[in-house]
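Input: a single structure, listed below in structure tokens.
Removed from the display is one protein chain of the complex; every other protein chain stays in position.
Then we have chain A:
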Amino acid sequence: MPKVFSIAVADTNGGCQILAAENDLMSFNYFQRGSVQEFLGFFIKTAVERTQRGMRQKIEEQQMYVGHVYVRSDGLAGVIVTDIEYPTRSAFTIVNKILDEFSAKFPKSQFAGMSPANTSSVYPELKEQLVKYQDPHAADPLLRVQRDLDETKIVLHKTMESLLNRGEVLDDLVQRSDQLSSQSKMFYKTAKSTNSCCTY
């Protein structure tokens, strides 16, 4: 089950400054969470600093965690840390969406005063989205469409099977009704002949 660990938005204009961050660290030990959070913050900063504008990057760590970084051309950057199974495409779709929402909601002037602590109160949607995007299908419309199409195809195959069965049943019915009609015809002829033969 692919998982998202954290989503963050950072600003690269004039040094890297994290504007908003949400983490989901339920899978870690209670005592590890503090250090994991620090590590995530550090990772986000380094990744954003090392990525050029307008570029995406995918950074793998120990075969277990992946960070997807996208730095937009106007300096706003989005980072998603997931585990390996999460499909790359949905991760970048999520990053795009979140960056668009973020820049629509908060104008550039507010960027100076933001930090993860105080942003989480103003921007609770990030937390909701983190929860929602745990399922990659919810995030990426392409994946969703693919999944729906596959389900539809399965349903159609089943329907085709039942249709073929119906065809066989109908075939059987045709034969039987054919027999019935011929037998009833014989019956009628016999009755008629019985009637015609003995006249007094």
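We take it that a contact is a pair of C-beta atoms (placed from the backbone, for glycine too) under 8 Å apart; a residue touches a chain by one contact, two chains touch by 3 or more; residues count from 1.
One rule holds for everything that comes next: contacts and distances are computed from a predicted model.
Colleague: As a check of understanding, state which of "Cis-Golgi t-SNARE syntaxin", "Pyruvate dehydrogenase E1 component subunit alpha", "Signal peptidase complex subunit 1" or "Translation initiation factor eIF2B subunit delta" is the UniProt name of the chain not shown.
Modeller: Of the names offered in "Cis-Golgi t-SNARE syntaxin", "Pyruvate dehydrogenase E1 component subunit alpha", "Signal peptidase complex subunit 1" or "Translation initiation factor eIF2B subunit delta", the absent chain's UniProt record gives "Cis-Golgi t-SNARE syntaxin".
Colleague: Out of A:Asn29, A:Gln52 or A:Ser109, which is the one that touches the chain we can't see?
Modeller: Only one listed residue reaches the unshown chain, and that is A:Gln52.
Colleague: Of the residues in chain A, which ones touch the absent chain?
Modeller: Chain A touches the chain not shown through residues 52-58, 68, 73, 87-89, 92, 141-143, 145-146, 149-150, 152-153, 156-157, 159-160, 163-164, 166-167, 170-171, 173-174, 177-178, 180-181, 183-185, 187-188, 190-192, 194-195, 200.
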